[in-house]
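All protein chains of the complex are present and in place, except for one that has been dropped.
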Amino acid sequence: MSNVTDATTGAGEPVPGDNDTQAAKAENGPVMAADGRPLKQTLRRTLRREKMRALLLIAPLLVFVVVTFIVPILSMLFRSVENDIVQNTMPEAVQALQAWDEQGTEPPGDEVFVPLYFDLFKASEAKQHTQAGNRLNYEQPGLSSMFRSTGRDFDDMGEAFQDVFEEIDPAFGKAEFWYEMLSGEGGKALLEDRRALYAAMTGETMSGDVGFAPSADMAQMLPWTTKAYTDFAIWTAIKENDTVAEENPWEAVYAALGQDLRSPETVVAIAGYSGPGAVALKAAAENRDQLPQDSFREMFVASDKDWESVQAWRTISLFSPPVTAGYFLNSVDLTKTVNGIEARPETQQIYLTLFQRTMVMSLIITGSCILLGYPVAWLLANLPLRTANVLMILVLLPFWTSLLVRTSAWKVLLQQQGVINEILVWLGFVDDANRLILMNNATGTVIAMTHILLPFMILPLYSVMKTIPPTYLRAAKSLGATNWTAFWRVYFPQSVPGIGAGSILVFILSIGYYITPEIVGGTDGVFISNRIAYHISSSLNWGLAAALGSILLIVVLALYWCYDRIVGIDNVKLGG
Amino acid sequence: MSNLTVDIPRPPLNSFTLPLMAVFAGCFGFVVGNVFAQPLIGFLIGAAIGAGVALLAHSLPRSRRNVRLGLIVVFGLIGLILVGPGALVAGLLIGAILSWAAYWLGSGAYRSSVPTYYTARQTLWHNSFLFICGLVFFFLIAPLIPVIWLSFNAENFFTFTPEMLNFQAEGYSLKHYRDFLGTEEWMVPLKNSLIIAPFATFISVSLGTLAAIGLSQSHVPGRQAIMAILISPMIVPLIISATGMFFFYAPLGNWLEATLGLNQSFVGYVKVILAHAVLGVPFVIITVTATLVGFDKSLTRAAANMGANPVTTFFRVQMPLILPGVISGGLFAFITSFDEVVVVLFVGSAQQQTLPWQMFTGLREQISPTILAAATILVTVSICLLTTVELLRRRSERLRGMSPG
Partner (left out) sequence: MKLTTTLLTSTALTVAAGVAAHAQDMANDMTLVSWGGAYQASQQKAYAEPYMENNPEVSIVWDESSNEAVAKLRAMNEAGNITWDLVDVVASDAMRLCDEGLAMEIDHDEALAAAPDGTKASDDFGDLIVSDCFIPQIVYSTTFGYRTDMVPEGAEAPNDICDVWDTETYPGKRSLEKRPINNMEWALLCDGVAKDKVYDVLATDEGQQRALDKLDEIKDDVIWWSAGADTPQLLADGEVFMGSTYNGRLFSAIVEQDQPIAMMWDAQVFDLDGWIVPAGLPKDRLARVMDFLNFATDTQRLADQAKYISYGPARESSAPLVGKHADLGIDMAPHMPTDPNNAKNTFLYNYEFWADYRDDIDAKFQAWLAQ
């Protein structure tokens, strides 16, 4: 037990043990150092230099850990609130949806479905629409297939328009016709807007020369068409490295023209238009009653009837903001609805149970580690070094056996046809028909994890007990204390830092474990980490995994803080 | 030890050794009798045998070794004749335990490790305490027994076959050792582990020790926070660390390959080594700071006083004193890397498959005691290593003229 001052209390105060400082304090008036400067100043400088040196020593590791660990982990945990996928995939539809009444009983109309079609068409080219669907599916099953199945029909929806247009005027089937008609001046801003939307959706910069700039006049006259063609142009030029002027536009561009022609103002404007493609456009405007007349909503509903469901739209609307508390709510068995936050249905509540179980079982494991580790550590600390070192090999040996192997070994020992049961049955203590169930439940997890974590308890305990002079006990006894009193009042309090260090180590390690509970835990012996692992590697719901992980991390940090308050982190010792 | 036992009076036979041995052996008899559904008769026979053994030991105190050998053989034979080859081992064990107990009790050796003034109750407590510790040690080692045993299984399952239990030669084979030592499937991961773990350990130990020394200075601003950051790799659930680190190391790897033109496999090793180094850092920090708490700072001042520069001071004064802490931290860091499966699964690629990774897929995809053979070999190697270290320590102590503790 050294009396080195803790840095937090020591900072700013005179260094205890430094006689000069105390001497300086004792006298009044400035004391000069050897070089003639005031001693206070010199001391402050030395102190600063010492601080710098300490920081320099720490810096390499600190930078290493922060860069390669803290930053990646924080960005991983940020996924627990991140939700920009919906907005990035269907930006204009989400914006249009703002005006929709969530509480109402009617699904939104074409004011949402039209932008939705063009957003999703673009997204389906980039293969992003299913990702948005999968995100929403976490909140309401069925949405994923709604997005997927409709995604397959987007081309057909556009082709219905395309066929009619090409019949009206074959020029509509030509790549250069579209290019000439829609190119022009003044549309740079539109182009950059569309590019930014792409960049947000794909996560790439999408920078480069498109070889096309929309005309501001056409953007005025045919807004949907110009936007759709610009999207097509950016994708073609940048992602597919083709020349825009030589490629036939997407089906969506035809649908967009169809949509534009539904507006009476556009028809009027076309009548007065004389630029490139005027002939074909006029013909199309005249024959617009031949075009499909279904609203976009009807087309979507024909593809999948769930688009009519108000519930589905409520979910889309609720989970369209770029930041969500949804994952966190989910990880405490709550859910977000239009009426506010509600408990999840009882059949789906699982995480609170798991958190509670993780805590309780980790406590039990820590407790049994103390129980088993304390006597052994005492023995090791009080035996002659020779014997202690030999026994220490026994403690370290399990460490050298892979965790996986040790866990499988427990499986061999604990299962119903396993070694322990076989021996007990053979000896006649257990009936063959009623073998003990030691595994695939909480018992199995506790036994195996206690075994695995026991060395983490023994080593810190041992190093603390090593520093307790055995004379204290003898002194207590010679003063008349019984064995028990001597132990409890004299020895035990001094070993508490060891217990603390071991416990915090075992507890923290055990709440993060998942391989061992997975193998021996069955159903009621698994931890929250198992669910985190499941969401990371199987369900791919990384947001939920990150939320669960964040909660776990907060709990651990809180414990760490408490521990530091009570025992002080300096007292954590491992071996040595 | 022998000169001590002379001082201890032999306890009375009739009122101590004989009844105790009878009860002790009776317990064995009870268990054995239970196998034949006759626990009570077993107990009586056991008690009688125990008394007999006690008498024998009492009357032949000098030829302890011969008597014990004889008893072990006799009990083994009884087991063999009564039940079969499986019980031979049980018989040998019982014989060894009973004869040892008879001499231990009979010669008064049970008091040899307690001060002479201890009362009977204190002696009893002391010995039961030792017994409890023995049980805990057994608990620690127990899982290794089936691991080693099953690694010689002739079948491809983790199951004790009847042939194995009857100690028949056809139940055993070395094929899993051949699988382990003779196939690339296992040798490459072993090689990878032996490349990755030492480098990772080296990084975490060197950076960790420096930082720990920095942290132990008396004026470090934001020390608690720094400590929390440095310990965090131990705290964050591994699966989260694994995914998080993946997103860091994948672009880093791309950059190293594309910009610096490094070889893909080399970059792969670098990634895993760095990832494992971070995981090992907390262990080094904790152990080394703990050692430094007890470090006498006047020593460095003394060294500086005598004209040593800081580097010399560090290597010649500070380092040797904190070396035990550094070594045990390094040991933990090494094991962390050597036994780590989750992070390497994400960060590594197939070229960097490590031993635990191979074991993990092995356990999941094929049932083969090869992993047990691998474990047995590792345990053997580590026993040898630890024993060598201990022997070296004793030798250096002897050379330095210190009495071995």
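Each chain gets a letter, A and B, in the order it is written, and its residues are counted from 1.
Simple rule for what comes next: contacts are C-beta pairs under 8 Å (C-beta built on N, C-alpha and C of every residue); 3 or more make two chains touch, one makes a residue touch a chain.
Not measured: the values here are computed from a predicted model.
Partner chains of the missing chain, restricted to those shown and counted over the full complex, are A, B. Contact with the omitted chain, checked across A:Thr68, A:Gln87 or A:Ser144, is made by A:Ser144. The missing chain, though absent from the display, is touched by one residue of B:Gln38, B:Ser113, B:Asn156 or B:Ser173; that residue is B:Asn156.
Within the complete assembly, A:Ile350 is the residue of A:Ile350, A:Val390 or A:Cys562 that touches the hidden chain. Within the entire complex, the positions of chain A that touch the omitted partner chain are 125-128, 130-131, 134, 137-138, 141-142, 144-145, 148, 155, 203, 240, 247-248, 250-251, 347-350, 353-354, 357, 415-418, 440, 518, 522-524, 526, 531, 536-541. Take chain B: the residues that touch the chain left off the picture are 155-159, 243, 246-247, 250-251, 253-254, 264, 345-346, 349-351, 353, 361-367.
One rule holds for everything that comes next: only the chains that are shown with their structure count from here on.
Averaging C-alpha coordinates per chain places the centre of chain A 37 Å away from that of chain B. Of all the residues in chain A, the ones that touch chain B in their complex are 2, 4-5, 7-8, 10-11, 15, 47, 50-51, 53-62, 64-66, 68-73, 75-77, 372-373, 375-376, 379, 384-386, 389-391, 393-406, 408-413, 419, 422, 426-429, 451, 454-455, 459, 463, 467, 483, 508-509, 511-512, 514-515, 529, 532-533, 536, 542, 545-546, 549, 552-553, 556-557, 560, 564, 569-576. For chain B in complex with chain A, the residues that touch the partner chain are 31, 34-37, 39, 122, 125, 129-130, 132-133, 136-137, 139-144, 146-147, 150, 158, 160, 207-208, 210-211, 213-221, 223-224, 226-241, 243-245, 247-249, 274-275, 277-278, 281, 283, 285-287, 289-291, 293-295, 297, 324-325, 328-329, 331-332, 335, 339, 341-342, 355-356, 359-360, 363, 371-372, 374-375, 378-379, 382-383, 386-387, 390, 393-394, 404-405.
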